[in-house]
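My structure is below; once you've seen it, I'll send some questions.
One protein chain omitted, others in place.
Chain IDs A, B and C follow the sequence of writing; residue 1 opens each chain.
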Amino acid sequence: MLYLVTVFANIVALLAIAPIIDGIERKVKAKLQCRKGPPILQTWYDLIKLFKRPSIVTEEYSIVYIISPYIIFANMLFALALVPSFTRISLSFFGDIIVLTYLITSSSILLAIGSISSGNVFAAIGASRELSLTTLSKLLMALTLAIFAVLKRSLMLETLFPIIPPYTLSAIASIILFAIIAYIESYKLPFDIPEAEPEIIDGILVEYSGKSLGILKYSMYLKRILFFTIIVYLILPREIPMLLTPVLYLISLIALSVTYVCIETYCGRLRIDQALKFTKTLVPILLVVLIIAYFNY
Amino acid sequence: MAEYVALAPAAVLILGAIISSMFKGKLGNYISSFFSTISSIIMCYLSLNVLLFNKVFEEKLRLISGITESVLPINLSVIYIRIDFLSAFFVFILGTVGLASSIYGISYINRYLHKQHLGFYGLNYALFLCFMYLVFVVHDIFWFIVFWELMTVTSQFLVSYEREKAVARKAAYKYFCMSKGATEVIIVSALIILIILSGMNTSFDTIRYYTKSLLVENPILANALIALLFIGFSVKASLVPFHTWLPDAHPEAPSNVSALLSGVMIKTSVYMFFRIFYFFFEPTVYWGYIVATIGTITLLVGTMYAILQNDSKRLLAFSSIGQMGYIVFALGSSLLLYSMGEKSYTVLASVAFAASLYHVMNHAMFKSLLFLTAGSVIYRTGLRNLNVLGGLARFMPFTSILTLIASLSLAGIPPFNGFVSKWLIYSSTIPSFTILAVYGVVALFVSAITAAYAVKYFTTLFTKPATIEVEKVKDVPLPMMFSQILLAALCIILGIYPAIPLNMISAVSKAIFPLGNIFSYIQVFPGIALLKVEFVSANSPLIIAVGLILISSVVAAALPHKLNKFSVWSCGVPFRKYAMNMSAASYFRPFIRSFDEFYLTGRLLHKIFVKDFIKKYFSFTKVLAKITENFVIMLTLFTLIVILMLLLYVG
Amino acid sequence: MHISTTKILDSLSKYGKIEKVHENTYFVEVSADKVREVSEILHWKLGGHFSVTVGSDERPINGYFKVYHVFLMDKQKLSIIVHVKVNPVVPKLPSITPIIPGANWHEREVHDFFGIFFEDHPNLERLILPYDWPKGVYPLRKDVSIRGLRSKLLKNNAESEGKRKAEEEGYIVPIGPYHPALHEPEYFELYVDGEKIVDAKYKGFHVHRGIEKVAEEKLTINQIPFIAERICGICGYTHNVAYCQAVENAAGIEVPLRAKYIRSILLEIERIHSHLLWFGVLFHLLGFDTGFMMTWLIREKIMDLAEVLTGNRKNYGLNLVGGVRRDINSEKIEFSLKTLNYVETKLRSVLDKMLKLKEVISRTKNIGLLNRNEAKKLSVVGPVARASGIDTDVRKHHPYAAYSEVEFKVPVYDEGDVYSRALVRYDEVFESINILKQLLKNIPKGNIMADEVKIPEYRKGLGLTEAPRGENVHLVITGRDNKIYRWRPRAPSYNNIPSTLIMLKGENLADAPAIIASIDPCFSCTDHLVIIDIKRNIKRRIRLKELARRRQC
Partner (left out) sequence: MSARLHILKEALRTGVVTKKYPYEPVKVPEGFRGKPSIDVEKCIGCGACVNVCPPNALSAEIDLNKSVKRIILFLGKCIFCGRCQDACPTEAIKLTREFELSTLTTNDLYQVVELKMAKCEICGKPYATIRQVLFTAKSVPKDQRPLLLLCSECRSKVSAKYISYARW
């Protein structure tokens, strides 16, 4: 039973710090733009305000439009359960990488279905961009996971995590590539095309309001935390003592999010076809690394 | 009486066909649907008996010996019929899908009341079911080919059922020619087997006795035979080079027939693949590579073209090709992994074998449900064009929920059945670190595209606002609704409790799979089946997943939830419902644009192999026709040959 | 081939009486049937460009309607105003839009406000008045008073939306009145197929406040500059100066040189802060928010400078007819030179680095193209024209205020895409800074207000200035007892907005806001824009022919 309790404790802790990490990001971004910036807990204030508001529905809506935010939130919770965060214990089983990719894809697919069925044309454009981007980034995700699987001869997150010890070229390359893909997946600036604010008025989230918008934003922050934890645990060596892991994990989490924000503040937004071209150029690189990993250099 | 029960479904169907062909009006349809429903129930009963209680049904049907004895040296009077585990598995699929589509047909076919002769439909439909059943069940190579041919003929009539539409006639003609060509190849290989190997004895067991060790004695002949048989059956299974007939044929047939076509008919060739590679010949490494590669190409081509389509049934037809790719890829990888021989690969080989069969069943279920829902949309609106349709969820709530279930299982979202079989395919191919790992990754990517066009199918039909005035559309009548619910229920049950289908598959694997029962390698949990590997942690993930979903939905329900309606936001201008919504064609325009090279090569190949080939073929036949008509040239040619023969004989 | 002024005037004299109103501005009286011929010669042959059409109801004076077509001849530094008498009983006049498509909107506005019917004008529908405005009531006619109009308004009949054909393929994307990308109420409707824009329309004039009618009826001559300044939220002072110059030209008042210098100084300050604002908006639309923040940080310094000089960040409120209300002492000049140096160094280091960023270039290079011929046809003005290869700048070709005393270069590029418009504005900011330095260094002594301001009645005057967005034209006819008889302000965006419809065709939907913003539209000056079409790509061949046919009109 203790095992389940720790897993739930992990999830609750992650739920708490996700908006705070986003608050830190907004603060750092403001500093880089010579602004004072909102307080760190600002994201929490926004979420609470959104949760209080009732959500407004268009006449064209259908049931999917209402239930999809909650299923996405559940997907993210389940994904977080799979990944070790504050403690090393996590819910991983053989082949849970594939379940992870499925959860991420199904969450973006449900988001697309939900926003299309809101009937708004901007939501439809945002959703079509989102679907195009997800299919390609899923290919990249699949390739990186294949590289990890080939490196560690297993499909289980547990065995996979400290991928560094054999300091081979392909291990380091795969971590860097996974960081890039995490950047694309978490809709950081050059790739925040589905919610391109000035062009299609927040694309996907245009018709969501009140509580459902709050939950969608919350699951987006959780998704970012998910990717950060995977990257952090790829590097974190296994030997460090039990007590130190949560502190070290938190520090590296914040460091990683700050580096991502620094990159983000100095990039303009790419058009959808430019973004797709960029992701397509990544595919051959990944194949090359896969082959190198196969011969385990 | 017991030993004739195996033939009961066929007998009932033939009876139904004869009676229904006499009535032109609704009665024709009712009779044939009634008879086919009874026979499908019998089929399900038979196959479950075999699979779960491993009863064996075996018959020897003695025909009137007079006709056949004298003419041909082969004693055709005896038809061996046996339902062994493999054929029982496929008969079960035929039974369930047949049951659903016949009940569906009761009210759907009345749509053609004044346009077509319903009795003709009844006759063909019943015969089509009967021959498919016999194809699965017969254990005699000669009679197999006979029933295979008859099945193609009857399905060809069903495809061109709406005679007045030129498109339907052309599609049926194309389908008939291609499958006729394929069966020529099969007949040639069957003749070779009969003449050289089994000395005119046509039953499968005797053939198996000879062919089992053929690979070792005479590898060239064995490989030639496998190649011929593989090519012959791959046309019917619509694998890549021969898939062009399917996207034209399936949409033209009435929806419940196209459900049967996609759900079961293309599975007959999968049944024969299993027969060839496991029953007659031994699995070999290089055949594993070939089959896996063809499977991957098929799933890539099928899915990439499915995303382009704007016609509901054409999209589903292309997706069938894609899913067939998955099945053949899994089969190929099981062949390869088994024949690699290493200890660690046997686990993966058995999982791949199970995955392939499991995906056959899943695909039959959700694809036929998708075709039935497309049919109910056509029944109500008469339209197949996705650009125009939309916003039907409000008018047809039940159908929209059922389509949601079907498209989510097609996309492979966890709680539904598509996920488990695809999950088994990946977990058997990716960790194998052979070329299969790359194929597995490509399959993973392609499954994202499948999810994409599943979204496209569901949203354009039901949730996206329509671009035309959709008049008062009611939901579908009861029989159609019942069949859809039946299939949807099966989709969910197969998804949540994989134990049921896996038991069936283990029975099949005991019979023909060299590694014996697959349960020694798979640990089954509700919702997911895991490989028995050393460090599998004891918890069952799905329960926790379901727990989390429950918690979040409870939290959501707890918070006050007031839904007040407001008009769609369109920047302050009055929202014009019909003008301002996105058409299906422009759904994945950026994605399709970014894969332009892929489609260009597709178009190029199509031009070279199909268009030019047909042009040359026609010009060649014209020339040939001219020569043969001209008497003088014929005469000179004939004399020349005779002289040549004489010279040879003398020399 | 430089055509001399005299040669132009001789060729025009055979069409009608020429009357010199004030230094290098000529009024040519032309009969109705000759209008097309004259405009053809002026716009296409003699190298001038059509600027504005002004209608005026002069029945109380000479019993006729009058239509003035203003042409500016850049090379010869001349402004020619062709005016035609229109008899009030049957107000009809041949339209010049077939020759100069740019005059399309101008003639529709005259039709809206005066009821003058233009023969074979392509689409003489209502442009500005709302669709529930009563038929036959032409607001700018003298006999119509603004009081009591509200009761006559028809009930609001929303535009009926026809049912579309079934197999439409593309769809409509409304970039409507309230859109985060564009900070003013304008309404573009883009016909989109996939992500490609096929066709665009503009329905606008949401914020028309009828200032011309208010100015004629309620305000005195010296009160109008304050309302002129509030025509636009960014470039208000140019309208103020243009109006004052129009009245000064009409009345022949000589403005002291020091006042002219102060006016030019503030005009240049306004140009710098307007261009920096535009750069900020462009970076924001391209998603590069840091650029947005940094450019506006520098712009704050310019706003503080304006606050010190005039007492208010934006509404300088400095001009009266005949001069300026506030003087600049040496301490203020010192402060201005210091801020200018700071701004110049900051801009040199930051702004050109931002323009060289990869995504900024890739999102603006050859996007929203407008070639030289299209620009000439629509007679676009300001940076949009200069980016398409047309060298027009009122400061150089029709010098006003103190611009004849300073040297400066007019940047001209000829790619005609969003990036070249950005470069034009980038060079202009530095040109303005060096103009300001010259003005501040050698500002002459003297009083800042003309000593006696006497304004005779029924005199015509033309005021020209170069606003940050293009050339600004004010035509004024002075009236009796300290009031104006007719005042027509024409903001630069009035000519530029129709060109966006050409720029948008064939572009990506994601670039639409950047393209629309590239002409730096000031909608409160011209207010507003319209709608869409759906492209069917199933029957592509038939559809294109029909689209081509429709585009000719």
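The rule we apply is simple: contacts are C-beta pairs under 8 Å (C-beta built on N, C-alpha and C of every residue); 3 or more make two chains touch, one makes a residue touch a chain.
What you see is a predicted model, and the numbers here were worked out from it, not measured in a lab.
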Worksheet entry | Partner chains on view for the chain not depicted | A, C
Worksheet item: Which residue, C:Ser13, C:Ser145 or C:Asn312, contacts the hidden chain when the whole complex is considered?
Response: C:Asn312
Worksheet, complete the sentence: Given C:Tyr64, C:Phe226 or C:Phe408, the correct residue touching the omitted chain is C:Phe226
Worksheet item: Which of C:Val144, C:Leu357, C:Val453 or C:Leu501 touches the chain that is not shown?
Response: C:Leu357
Worksheet item: Who touches the missing chain here, C:Val86, C:Val281, C:Met294 or C:Val343?
Response: C:Met294
Worksheet entry | Residues from chain A at the interface with the omitted partner, ascending | 31-36, 262, 266
Worksheet item: If the missing chain were put back, which residues of chain C would it touch?
Response: 219, 222-223, 226-227, 230, 290-291, 294, 297, 300, 304, 307-312, 315, 317, 325-326, 349-350, 353-354, 356-357
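The rule we apply is simple: only the chains that are shown with their structure count from here on.
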Fill in: A-B compared against A-C, more contacting pairs
A-B
Worksheet item: Counting in whole Å, what is the centre-to-centre distance of chain B and chain C, each centre being its mean C-alpha position?
Response: 67
Fill in: Distance between chain centroids, defined by C-alpha means - chain A, chain B (Å)
37
Worksheet entry | Set of chain C residues in contact with two or more other chains | 171-174, 179, 195
Worksheet, complete the sentence: Residues in chain B with touches to at least two other chains are numbered 570-571, 580-582, 586, 589-590, 593
Worksheet entry | chain C-facing residues of chain B, complex | 385, 387-388, 467-469, 570-574, 576, 578-583, 585-586, 589-590, 593
Worksheet item: Okay, in this complex, where on chain A does chain B touch?
Response: 3-4, 7, 51, 54-60, 62-66, 70-71, 73-74, 77-78, 81, 91-96, 98-99, 101-103, 105-106, 109, 112-113, 116-121, 124-125, 128-129, 131-132, 134-136, 138-139, 142-143, 145-146, 149-150, 153-156, 158-159, 201, 206-207, 211, 215, 272-273, 276-277, 280, 290, 294
Fill in: Touch list for chain C against partner chain A, complex
171-174, 179-181, 195, 283-291, 293-294, 297, 357, 359-360, 362-363, 508-513
